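The complex is shown incomplete by one protein chain, all other protein chains being positioned as in the whole.
Every chain is named by a letter (A, B and C) in the order it is written, and numbering of its residues begins at 1.
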Amino acid sequence: MTGDARQFTATVSTAADGRATLPRMIDKFVHSMADAMTGIADGSTILLGGFGDVGTPTALLDGLIQQGARDLTIVAVAGGRDGSAIEQLLSLGRVRKLICSFVRPASLSGRLLQRGDLEVEIIPQGTMAERMRAAGAGITGFYTPTGADTLLAEGRETREIGGRLCLLEYPLPGDVALIEAWSADRWGNLTYRDSAQNFNPVMAMAAKLTIAMTRNVAALGELAPETIVTPGIFVNRVLHVPL
Amino acid sequence: MTGDARQFTATVSTAADGRATLPRMIDKFVHSMADAMTGIADGSTILLGGFGDVGTPTALLDGLIQQGARDLTIVAVAGGRDGSAIEQLLSLGRVRKLICSFVRPASLSGRLLQRGDLEVEIIPQGTMAERMRAAGAGITGFYTPTGADTLLAEGRETREIGGRLCLLEYPLPGDVALIEAWSADRWGNLTYRDSAQNFNPVMAMAAKLTIAMTRNVAALGELAPETIVTPGIFVNRVLHVPL
Amino acid sequence: MDITPLDRNGMAAWCARDIPEGWLVNLGIGIPTLVADFVPADREVIFHAENGVIGVGPAPAPDAINPFLINASTTHVTLRTGGSYVHHADSFAIARGGHLDLCVLGAFEVAENGDIANWARSADEPVKQVGGAMDLAIGAQRLWVVMEHTTREGEPRIRQRCTYPLTAKGVVKRVYTNLAVLDLTAHGFVVRDMIPGMTLEALQERTEARLLSG
Partner (left out) sequence: MDITPLDRNGMAAWCARDIPEGWLVNLGIGIPTLVADFVPADREVIFHAENGVIGVGPAPAPDAINPFLINASTTHVTLRTGGSYVHHADSFAIARGGHLDLCVLGAFEVAENGDIANWARSADEPVKQVGGAMDLAIGAQRLWVVMEHTTREGEPRIRQRCTYPLTAKGVVKRVYTNLAVLDLTAHGFVVRDMIPGMTLEALQERTEARLLSG
């Protein structure tokens, strides 16, 4: 007889992990905005996808405003135009800090910044994307020539590599990522439409809790494997918000 | 009248860049193995795609053997089984150094290594992939916990980040990448089949000269933009090698 | 009572039972790869392979092999419905970035400080088999090891300190052997399960590290 664990009745419980031990199909869809926003704590760092109006999860930002979390750090490509959801978050006093690649003087974030009423960290756009990728990829720091010869390097650690001055950059992880997808299945696999990828796939990797709104719902297997840009393993919740 | 440069006859020549100034459609297809291998110099570092037999550009390796370049540094996932094209390169004495994540004791690379007749650099597989991505992405160095607590870290620069010991790793660029694609168009846009991506897209980014063999040829525009994995901007030459 | 140590399949099955639905799991080469065979097909566990497969499915029928679809052991596999592909850098971003709920590796030795040694039997060994083990060991949320309890010569592999070159420090959370299941806690190894007929005393005799009863 060969030993076979299947004969034993004793099972090592995994309940200590806080996970259910009963089989349960993977289904990342939530069915209300309230469920999508559950548990976002005050003080969270929110990675906010989109570039311009494309790929921007506006409905989720509205949900975040409803949900009420405050003292937020918002990471986004820019400080938001007037009329944007970022402006609304700012005007409600819910943002402690803004991390972005630029701020328009003619916007609420620009005016708050000029008055010294908002903490803003400006990061070169490529470094911002790369810092989030590093967070998602377990890279604990990296060197880049970007910005090394500029004011942004003042007081920071630099190093010459290959004859080029480089800045040391650290990962930029999020507590939450809010992203927009074109289509999603119950595993959380996501596709994007045209230029609507932008920051979304990178932010999905970089946050502890990734919440996606999707314009379309696909059955599992309906999205061709070669068209899936964000594997569902990076996504925690999906909310269907039709176009 | 508004000034309009189109009225001028003088044109600033770009011939100083060594590029042709005459309009010429982008067409990266080459039509012979000899053309594909042109200019690979002795002493080159060759990034060699594939994992097992999948995505491995065997025909291009045969072409490299024919082409005759020597004193090569080969970067590949492993040292090659007996019967592989890597073994053939090794047995012809064309390899000065092998950079890989493991070597099988029962292979020519293993036997050469045991005899001290081959320089081998062993890199953890994920670090190897990331070092090539760094080369392609202009990241001049990065920190990773991978291997930091091991023999591979001996004598190397480490740094504690977030309470974790990390190793400093540098980019791993190639002079040439040899890769296999499933389909390609004249811009060099590439798709891969199933698990045949592996190292290929990363190596395409990391080499000065990327040579792809493709199993299929597509007209420009035939590959759906959302299925293109390697944009043609990373590819220099494409050779059609039907399955 | 006679004791019958588990064979490779038995160890794999023991481990498989403890993998809950929904986890993303990487299985190392050797016995760990067998674990997938003992996870019921209707339990949605997502297996990750280093060569960029997310959602590795069971072996194909011999007449339905897809030559472009292999796992990290270069064995032909299938893709589970819902699965997808990434390239090697993104695949290891998954591993290193903490996205694996679990990695199961084989080992030469594990120690009560959580160290694992699985790639070389001595520092001088010329032929080094690192592969992706170091990236996986440091990156996964949990590292479980499946291995024989002792060497063929009867030497212990569950150590106070590893004697072989390390793969990673302080990462092992659980060990499945052909004799027992051990959890690694702040106090050391705790015996969670043993094969029929095995006693804590007999197990301790085959183990260098001190064992605590669960």
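Criterion: a contact is a pair of C-beta atoms (placed from the backbone, for glycine too) under 8 Å apart; a residue touches a chain by one contact, two chains touch by 3 or more.
This one's a predicted model, so the numbers in the text were calculated from it and none came from an experiment.
The undisplayed chain touches these shown chains across the complete complex, A, B. Between the chain not shown and the residues A:T127, A:S183 or A:N236, the one that touches is A:T127. Only one of B:G79, B:G110, B:G136 or B:G174 touches the absent chain when the whole complex is considered: B:G136. Residues of chain B that touch the chain left out of view are 1-6, 8, 10-14, 17, 19-26, 133, 135-139, 185-187, 189, 205, 220-221, 225-226, 228, 231-234. Counting the whole complex, the residues of chain A in touch with the unshown chain are 51-55, 101-105, 110, 113-114, 116, 120, 122-127, 129-130, 132-133, 144-152, 182, 192-202, 229.
As a working rule, only the chains that are shown with their structure count from here on.
With touch defined as above, residues shared between interfaces to two or more other chains in chain B number as follows: 130, 144-145, 194, 229. Along chain C, residues 79, 85-86, 89, 92-93, 95-96, 138-139 each make contact with two or more other chains.
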